[in-house]
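Shown below is the structure under consideration.
Note that one protein chain is taken out, while the other chains of the complex remain in position.
For reference, chains read A, B and C in written order, and residue numbers begin at 1 within each chain.
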Amino acid sequence: MSVLQALDIGLAFLVFAVAAWTIFARGAFAATVGYVVYGLLLALVWIRLFAVDVALTEAAIGSGVTGVLLIGAAARLRAAETASDEKPLSGLTRVFAAALCVLVALALASVVLLLPDQGPSLAPLSMQKLPETGLGNPVTAVLIAYRAFDTMLEKVVLVLAVVGVWSLAADRYWGGAPGEARAASPEPTLAFLAQILAPLGVLVGIHVFWVGADEPGGAFQGGAILAAMWIIVMMARLTEAPQANAFWLRLALVAGPLVFLAAGAAGAIFAGNFFAYPPGFAKPAILFIEAFMVLSIAVTLPMLVAGPPRREPRQ
Amino acid sequence: MTSATLAGLIGAALVGLGLYGLIANPQPLRKILAFNLMGSGVFLVFGIVARKGAAAGLQADPVPQAMVITGIVVAFAASALAVALVLRLFEAAGRATLDPDAWAKPPDGGAGAE
Amino acid sequence: MTEFLLATAGVILLTVAVGLVRILSGPGDADRLMAAQLIGTGGIGSLLLIAAATGARGVEDVALGLALLAAFASAAFVNSAAPAEAPDVADGR
Partner (left out) sequence: MSLVVDLFSIVAIGAGVFFFLAGTVGLLRFPDALSRLHALTKADNLGLGLVVLGLLPRSDSLLAALKLVAIWALVQLASATAAQLVGRAVRCKGTAV
């Protein structure tokens, strides 16, 4: 057994153990911290699978932003947990559930083991067409060129999620701002962190988006890092969340899918097909679309974390 | 066994674990966590498909990778919506339980109606 | 050399795993929050070592992203544990 194999097996055990902790831990807070740890370990696994783009997404969204969302929720729901009136499942149901889950896992595992060593692949096709897009990173090409329609709809899903979260506001808060008001004196330690981190993070976010054309990275990852920076500034109460009825906010939320859709329609006119890019002009078009996607993601994720409006709108 | 197969097996185990948590944990927040765990297990199975599709000088097939990236973002959006629903339920009713029997009793403590 | 890098990455992961067992069991939330800190530092260390050994491209950016987000769990905890209307937590010094 080589060192690499030993490392892989150890990593696999660690991932599984932390995952089991998030399921079986006693308190919800302990479980959510376990989930943050799990997200980071998963990024390591993705590196081992040579999927660096996915590792980057997992690191930024799976561990970072989701961690903020879940830890915040667990801290707020603590009162609900202590006054819990749920009755746990009976022993027999538990056994049945466990048996079902073991069966599902075994079925999936057998599928995994039955996969041929050289599976079917779209890699040659994506590499063959890559020069036409002008990009160097095939994952970005899949996202913005080959499967552009998919990605556009996925941005629409993000907008719908924000609409869903906002619609949970009480009637009188509709259009107001989520979260607490800006503190007169922000928490000093957090403010210090946010003031140093945010400019650096914005730089890194834009860098990740920009190199995404040729290296691992891209609009999702860059946008998520930018979103995280806005979240830390809001957590430090250096700024408050914007009102949900602010025009600029709504424009930024829909800018990504809107520009994407417009580009797709323009493709139908100028390049002969819906979501086709004119030859020789593909890379600028892709970067243009991506820039607006970054903007939308950077605005959408913080709004999802901030939750529904909780204050009355100012006129 | 290759590292890809190992990751796939972990993915399968995570799906099972997440499914169990989804069924057995009564609290809604724990169910959201379990559901996310299940989702990441599915993503890992995708990851091994990508790794086994290594060809044309690439170390992994980009198409499943791109799908996992969109999947992670959508999973986050779904979790955020679910968390917002749970928090709103807690805020409005002073408790956040999915147990229909518990709602028959008056609430004991909590934030109260808004 | 590759073997050495991988072995050290493994040893760091092992120490992280042992630390996690101690920390995740509590007793308090503060201890549990340290788990996020522990995996942040150790995870980034082993990530860099694994990347140097396997030659995966662009891994520095992943580590950079993780480093940017390393304090987020603690920040989220402090943020939601102390709501705005509560008086500022005095240092007690």
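Just so we're on the same page, contacts are C-beta pairs under 8 Å (C-beta built on N, C-alpha and C of every residue); 3 or more make two chains touch, one makes a residue touch a chain.
Computed from a prediction, not measured in an experiment: that's the story for all the values here.
Novice: Give the labels of the shown chains that the missing chain contacts, considering the complete complex.
Specialist: Counted over the whole complex, the chain not pictured touches A, C.
Novice: Tell me which of A:Q128, A:S167, A:T189 or A:T239 is the one touching the absent chain.
Specialist: Result: among the candidates, A:T189 touches the missing chain.
Novice: Tell me which stretches of chain A touch the chain missing from the display.
Specialist: Where chain A meets the chain not shown: residues 189-190, 192-193, 196-197, 200.
Novice: Under the stated touch rule, tell me which residues of chain C contact the chain that is not displayed.
Specialist: Contacting residues on chain C, toward the hidden partner: 1, 4-5, 8, 11-12, 15-16, 18-19, 22-23, 27-31, 33-34, 36-38, 40-42, 44-45, 48-49, 52, 60-61, 63-64, 67-68, 70-71, 73-75, 77-78, 81-82, 89, 91-92.
The criterion applied here is as follows: only the chains that are shown with their structure count from here on.
Novice: Take the average of all CA coordinates in chain A, do the same for chain B, and state the distance between these two points in whole angstrom.
Specialist: Roughly 13 Å, centre to centre.
Novice: Which positions in chain B touch two or more other chains at once?
Specialist: Within chain B, residues 59 contact more than one other chain.
Novice: Spell out, as numbers or ranges, the residues of chain A touching 2 or more other chains.
Specialist: 4, 48, 50, 65, 76
Novice: Under the stated contact criterion, what part of chain C meets chain A in this complex?
Specialist: Per the touch definition, chain C meets chain A at residues 3, 6-7, 9-10, 13-14, 16-17, 20, 24, 26, 29, 32-33, 35-36, 39-40, 43, 46-47, 50-51, 53-54, 56-59, 61-62, 64-66, 68-69, 71-73, 75-85, 88.
Novice: Show which residues of chain A lie in contact with chain B when the two form their complex.
Specialist: Residue list for chain A touching chain B: 4-5, 8-9, 12, 15-16, 19-20, 22-23, 28, 31-32, 35, 38, 42, 45-46, 48-51, 53-54, 57-58, 61-62, 65-66, 69-70, 73-74, 76-77, 79-81, 83-89, 94, 97-98, 100-102, 104-106, 108-109, 111-113, 115-124, 126-128, 138-139, 141-143, 146-147, 150-151, 154, 157-158, 161, 164-165, 168, 170, 218, 220, 224, 297, 300-301, 304-305, 307-308.
Novice: Applying the document's contact rule, which stretches of chain A touch chain C when the two form their complex?
Specialist: Where chain A meets chain C, its residues are 2-4, 6-7, 10-11, 14, 17-18, 21, 25, 29-30, 33-34, 36-37, 40-41, 43-44, 47-48, 50, 52, 55-56, 59-60, 63-65, 67-68, 71-72, 75-76, 180-181, 183, 185, 187, 190, 193, 197, 200-201, 204, 207-208, 211, 215-217, 221, 225, 228-229, 231-232, 235-237.
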